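A single protein chain has been removed from this complex, and every other one stays in its place.
All chains are identified by letter, namely A, B and C, in their written order; residue positions are counted from 1 within each chain.
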Amino acid sequence: MMLNIEEKGAVVLIEVKEERLDAHNSGELKSQMLSLFEEGKKDIVVALHEVRFVDSSGLGALVSGFKNASARNGNLKLCGLQSQVKSMFELTRLHRVFEIFPDTDEALASF
Amino acid sequence: MMLNIEEKGAVVLIEVKEERLDAHNSGELKSQMLSLFEEGKKDIVVALHEVRFVDSSGLGALVSGFKNASARNGNLKLCGLQSQVKSMFELTRLHRVFEIFPDTDEALASF
Amino acid sequence: MNEKIEVDIKVPNQTRYLGLIGKIGEDIARTLKKYQGDREELAYHLNLVLTEAMANAICHANEGDPDKEVHVSISFADRVLNIKVYDQGQGFDVNSLPNPDFQNLEEHGRGIYIIRTLMDRVTYEKHAHGNVLEMQKTLN
Partner (left out) sequence: MNEKIEVDIKVPNQTRYLGLIGKIGEDIARTLKKYQGDREELAYHLNLVLTEAMANAICHANEGDPDKEVHVSISFADRVLNIKVYDQGQGFDVNSLPNPDFQNLEEHGRGIYIIRTLMDRVTYEKHAHGNVLEMQKTLN
């Protein structure tokens, strides 16, 4: 799976460089986030600009990251959702859970 | 079929606004060119920038236009071929027949 | 005239092939004649229900055994789209699944809910060497 992981001060930016975030690769995103938490990170921005398609297991990986961040008094925020990806969050009511920003900069600045 | 047809002085520019030029739509391109010839036009540039795929019947339509233009002492030139489309002309040796330009402006200026 | 399309697909029991099946669903959505709705939305939805159903077959039924096979059939006739996903597992009771718990954040359990929300009719039944999840939707 293609991920760009970069520290932006105390926040970690994860850019998902895949067209699909699905049961084939979501496990990898989840375990990447787990190792960041183990390293002591607690604030994450996941940038989804290139993601055209998310399934329920992709959402599950993001939920996993969100719960882990919250448990550490951190946060996981999202940015760059294409409109159909955004609809997935609405369909599963997860748009009420995540803070969602249009751009990476806004998401990073919000911490 | 989506075609932009525009007169550029004595030359007619046909922009093919389709991803595929195949047996489904090549007949339409051919008959559009035929009506231009009937109106007295003889010099045509076909711009293929948006065309990702051409089959043998798409090539056939262009050959038809080329032959009609030549018969009227005119010419049919091409521009904007994506690399895989260009390979189709090489495979069928039609790259020796058509004058092929990278850009529309160069193709138009060559008349 | 009645538009009839049938696509029958067999691939190894691996998540690697989810994208292929999903794309074929999208290609069908973009090809159908006279669909009144938003084609790109339909393309996403077919991609999604195919991906969800096939991921379930791989992960819950065929338990990741890479030598098993997943069989998916997509048919369209009389404006009804019918998708069947066959698995070789023990089966489960689709009707006793609760809706996802929207209050407590769970990582799993949204797949069948999504399928039910997007399709008109969903059944899961025994079949020759396993089970078949069948999903129908009328497309006007």
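Observations, loosely collected:
The rule is short, and it goes like this: a contact is a pair of C-beta atoms (placed from the backbone, for glycine too) under 8 Å apart; a residue touches a chain by one contact, two chains touch by 3 or more.
Since this is a predicted model, take the numbers as computed values, not measurements.
Note that the absent chain touches B, C when the full complex is taken as a whole.
Interface note for the absent chain: among C:I24, C:C59, C:V94 or C:L139, the touching residue is C:I24.
In the full complex, chain C touches the hidden chain at residues 1, 3-12, 16-17, 19-20, 23-24, 27-28, 31, 33, 66-67, 69. On the side of chain B, touch with the chain left out of the figure occurs at residues 20, 22-24, 53, 55-57, 59-61, 63-64, 66-67, 84, 87-88, 91-93, 97.
Just so we're on the same page, only the chains that are shown with their structure count from here on.
Placing every chain at the mean of its C-alpha atoms, the farthest one from chain C is found to be B. One inter-chain figure worth recording: chain A and chain B are separated by 47 Å, centre to centre, where each centre is the mean of the chain's CA atoms. Note on chain placement: the centre of chain A and the centre of chain C lie 26 Å apart, centres being C-alpha means. Annotation for chain A: no residues touch 2 or more other chains. Multi-chain contact residues of chain C, defined as those touching 2 or more other chains: none present.
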